[in-house]
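Only a single protein chain was left out; the remaining protein chains are all shown in position.
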Amino acid sequence: MARIEIDGRFYDVQDNTNVLSTCLSLGMDLPYFCWHPAMGSVGACRQCAVIQYKDAEDTRGRLVMACMTPVMNDMRLSISSEQARRFRSDNIELLMTNHPHDCPVCEEGGECHLQDMTVMTGHTFRRYRGSKRTHNNQNLGPFINHEMNRCIACYRCVRFYNDYAGGHDLQVLGVHNNVYFGRFEDGTLENEFSGNLVEVCPTGVFTDKTFSAHYARKWDLQTAPSICVHCGLGCNTAPGERYGELRRIINRYHGAVNGYFLCDRGRFGYGFVNSSKRILKPRIDNQPIIAIETAESHFRKLLNAAKSTIGIGSPRASLEANFALRELVGEENFFLGLNDTEHTLLNTIIDLMRHGGIHSPSLREIEQADAVLILGEDVTHSAPRLALSIRQALRNASFAMAQTMHIPLWQDAAIRQLRGNVQSPLFIASICATRLDDVATNTYHGSPENVARLGFAIAHCLDDSTPAPFALSTSEQSLASSIASRLKQAKRPLVVSGTSCSCLAVIQAAYNIAKAIPSKDKQLTFTVPECNSVGLTIMGGKRLQQAFERIDNGLTDNVIILENDLYRRASHKAVDLFLETAAHVSVIDSLENKTTEKAQLLLPAATFAESEGTLVNNEGRAQRYFPVYPATEAARGSWQWLTSVMEDPHWQHHDALTSACATTLPGLATLIQSASVTEDAIAGSKIPRQPHRYSGRTAMHANIKVSEPGPAHDLETPFAFSMEGATTHAPPALLPVIWAPGWNSNQAINKFQEEISGHLRDGDTGIRLIEASGELPWFDDIPTAFEPEPGLWRITPLPNIFGSEELSQQSPSIRERQPLVCILLNPMDAETLAVGTGDPIEIREFAGATTLTIHAQIEHTLPRGLVGVTTGLPEFQSLQAWTQITLKKANPELQDLSEVPL
Amino acid sequence: MEKPLTKNIQPDRAFATLADYESTGGYLGMRKAITDLQPKEVQQWVKDAGLRGRGGAGFSTGLKWSLVPMDADAPQVRYLVVNADEMEPGTFKDRLLLEKDPHQLIEGIIIAAYAIQATMAYIFLRGEYHLAAQRLAYALLEARSKGYLGKHVLDSGFSLEIVLHTSAGRYICGEETALLNALEGKRATPRAKPPFPLISGLWGKPTVVNNVETLCNVPHILQYGVEWYQGLARCVDKGTKLFGASGRVKYPGLWELPMGTSIREIIEEHAGGMRDGYKLRGFLPGGASTDFLLPEHLDVGMEFDAIAKAGSRMGTGNIIVLDDKTCPVQMVLNLEQFFAQESCGWCTPCRDGLPWTVTLLKDIIAGKGRLEDLDRLAGLTRMLGPGNTFCALAPGAMEPLQSALKYFREDFERYIVGHYDEVGVV
Partner (left out) sequence: MKMQNKNPRIEGLSPTEIQEINAEMSHYEDKTAVSIEALKIVQKHRGWVSDDCLVAVAGFLDMAPAQLEGIATFYNLIYRRPVGKTVIHYCNSVTCWMMGSEQIREHLCRRLNVALGEMSEDGEYTILPIVCLGACDHAPVAMVGDELKLDLTENAVNEFLGR
């Protein structure tokens, strides 16, 4: 702690930070550009100048850059001195000499840090009379616009893109006042976190291209706090709507989960909400019907007429929707909708999280790890935001070194140049190359069994009471022991595993390792495929296979399927049979898919953007999302469809459903804390979803109806679909829009944090449902090594950030980034088949009759005997994961195979 | 008068070979250092001698070396880097030393490296100095063949490699931390200090950066001793220095003279005074980034503090002379164009302030200036002053401008009020 004086007042502050960060934490306004709360100081923009006095007598002081000045006890500072103010306004004037002043046509307008800072410094009059230099822009792909003339050269983009996110293809080019931030040539930005440039850039150089296509000013967007539905990490988002269309997604700060950044799937995946595949009207036997009441009574009729009804839940539906279904059909008729493998893996993971005794960390905690082992995952593709956190964890070794050299940890450039090769160790054992290999200390590629075996060997090296795999190669053995020794030395080691390679032994091996690590502060985290995989599994229910059996046995004739495309879960044959045998199939979902095609009654579900619910992320954190805007036409939240046909009227309200869920299900008991979010938070007045400058409200529907329609009522959440209400009493975690006087950009977040980059005041979103306790015995079911059988291969699904996830797959911009539809082959396998990259190849399921012709691509790191395909692509839906296939070179005359419907 | 730095530079030979160099006592200083003295003692000698850096900032060389962490637990790899990036307009001293007497520099490097126990030294040579590159490369071969470089120098426990790195051109590479980035194959933007290169420099290792001329002084201090060296000077600063003069003087050139030699002596005696038909209007005493001084300052001695007191800096000690027929405003424009072009583009005031300075000066010269532009220029000189920018390039750039505004204000004003034809433009 330190006592410092700023403009004559005294403050007790932390002394491990810099003056800029401290001033902002104290709620003061001090302009900055190159500094970023997550990226530290480099002192380039010179915008944060303040006066520092030598001592109590000093009256002149000295101009210093606040971001580069460490806080020290007894220091005297002035923000408001004339000299400092003048410098700051002159500095902005310089920054603006080449700026095009094109705010009216700039997508950043109204949420622009440059606008805010310019006003803050008082620079309002342009004295520069010279001409402006101009740049050509580049096409950076489907996500990001480039308008270089707006650049003020703060260097944040390249610092984020290269230093923070590990990209390479966006760089600073040129020199003096002709510096240019771009690529070598036109082309898509390669890094999976490129979308953050939109928020990192303090002006309108990098803007959201998908938003531009249907642009609205920030103040014209209706917004509510939301949670990303595109993977299991539960990043917090702020989606914005105008005219019934979801326009964009930006990051919503969370002190423990996503911090300031999202991945590109999370940011650009929203396109599915506006997709033409949306189901907006109920359909009976594929005929659209208009009236909700008709659909409702049909739904009720089916229920009443049924011998018995079963419900199939979904890992991408909210806890409440799943719970409502469970209540509607009864516990014994509730099936989780996971296939056997998923079911087993997730059950094991939940069991380990609850009873394994090892802390399941948040992303923020993961950034504190000082040694990382990833077992069986390419996290950039399976849990993207996690990869960004792991990259930050690797810096801990250089932080430790900096500390010994007395270099403050926020001195970003100094620490990065000091680094040399100092990096905390990262080991990756995966099926083939991953997107973190560039920073890995060591990588290992093998089939899931072999990855698991390496894992068991590592555990054995750490603790020889754990079972060891036999017949390990000497290179595997020595790798295992070197990994083990680095994990042993670490203070805060982290083991990462997950469901990607569908292998129970991998998960078990990960647990053995984590358990065997001596450190008390060790952490174990698992990736899970879907946004509510963990919540659904905690809720508990039967397997999908058992549902199939129920129908097969004729015990049941009515099926309700909640937000679940069963064709993604089980073989086509099995699902076809199931859906055809059932007398009645009702499906509630938001997008058309193969399952909805088969529904006799199809009920349009609202998406995350139009409904509310609770999701539990991979950490075990339950988080609530709220509707951004009312669902259009006849769509409504799945929970509403389900409760509408129930007898108990109490459950017509979402909060009541949440608390029933908490009281009914022991695993979810803590959820009760969030159940009454509506009553607690609002204390009388609602939080407006529309900012106070929301425009056109009285006119925006005038072409339809001249009288101003009343705002839709929201009985379920603390929010109003209007501008009315107040935000002052709302906890920051419930603020739809982050805004503070003078701070129109997302940088305003500093006004709502306990300290810079700390937790939100009044707490971050969510409740951790699980805290580590207990201990489980060693797992000892070690698989034998994988040996490829001549002439046979195994289908190996490899997740991809762009394409694997069901919903974001339907977003047009994501689709542009989808990987080629091809199969990956080891070069030696390709040689025996006499195929090269680009050649067509025929796949035949060993047991079944499915054949498929597709292009081959050589992947050097893929083990022999495996055939890599992108997880979740519709093109591969007919292939069962991990089944054995035969391969044959196909007729090369066949053109454009990937286009051929399969 | 003794001229240790240039004693081997003779009109009848292209450059001093190893034999030439050794014939006047070359490499004896190195022998003394390595065989008789401990590294710390060498540091002390150089500190006591009072040698101050000749690269512009004038930091005590021995003191700099003594700040390098050398305890047992300090990093075992250390680097010495020679700053041979001479690119400050009006400066032409290092080129002479490099081209004419490369062994003097090599001996200086060996001693300096020994003093900080560096086993690797890089000569960061300006890319345009092709002749110097050739001669250095040749001299390095000669020195290596004599056992002065490589493993076990003079059969001692000390080993040293010297790598000659030629730059691809940019004035900012002369700034020592930018230079380190350039050596690492990066963009040459300066680094934040602290950490200073002495603690964390090239590839994060402790690194000393010294100017060519600085290192050329070192062998003589070791060979002839501290007292002798101190006796060379005429002032508190010690030793001799290469002073030069360019512009419309009779005999532009470079001379080795004692520290403290008056500017008058340099311009009037050595440079022969002004060319016929020209009068002295002012001068930049130490290169493009120093403040103008006037004829009234001619009697100031070339010593760090005296020049500072007169309102300028010794800089590189190479004087640029402004005559009465050259327009100071246009001269300043030329200088500012140089600095604007050589700004690395990292910090705002320099990157965007220098081009604006240029625009204002151009407007003024084109008759489009306004009187308030002079206030703007003055404002920019304050804005881009020391401490306000990330490195010293921009403050250096402002020195000639701020002093021109002070001393030659009427020349600026005349353009603005429309009498620019009266200005004696060549």
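Each chain carries a letter (A and B) given by its place in the written order, and its residues are counted from 1.
As a convention for this text, a residue touches a chain if its C-beta (ideal position, glycine included) is under 8 Å from a C-beta of that chain, and two chains touch if they have at least 3 such contacts.
Here the structure is a predicted model, which is why all the values come from computation and not from measurement.
Among B:Leu183, B:Met274 or B:Leu361, the one in contact with the hidden chain is B:Leu183.
Touching the missing chain, out of B:Glu342, B:Asp373 or B:Glu399, is residue B:Glu342. When the whole complex is considered, the residue among B:Pro75, B:Pro252 or B:Gly273 that touches the unshown chain is B:Pro252. Touching the missing chain, out of A:Thr237, A:Gln508, A:Thr717 or A:Gln857, is residue A:Gln857. Within the complete assembly, A:His168 is the residue of A:Arg3, A:Arg62 or A:His168 that touches the hidden chain.
Think of the hidden chain as still there; on chain A it touches residues 168-175, 180, 182-185, 420, 820, 822, 837-838, 855, 857-858, 896, 898. Taking the whole complex into account, chain B touches the unshown chain at residues 86-92, 94-95, 126-131, 163, 165-171, 182-188, 203, 244-248, 252-254, 288, 318, 320, 323, 326, 331, 334-335, 338, 341-342, 344, 426.
FYI, only the chains that are shown with their structure count from here on.
Taken together, the chain B residues at the contact with chain A in this complex read 170, 181, 187, 191-192, 194-195, 199-200, 203-205, 340-349, 351-356, 359, 363, 376, 379, 383, 387-390. Of all residues in chain A, only 42-47, 49, 62-64, 68, 87, 90-91, 94-95, 97-98, 127-130, 152-153, 155, 172, 174-179, 405, 407, 411, 413-414, 417-420, 422 touch chain B in the complex they form.
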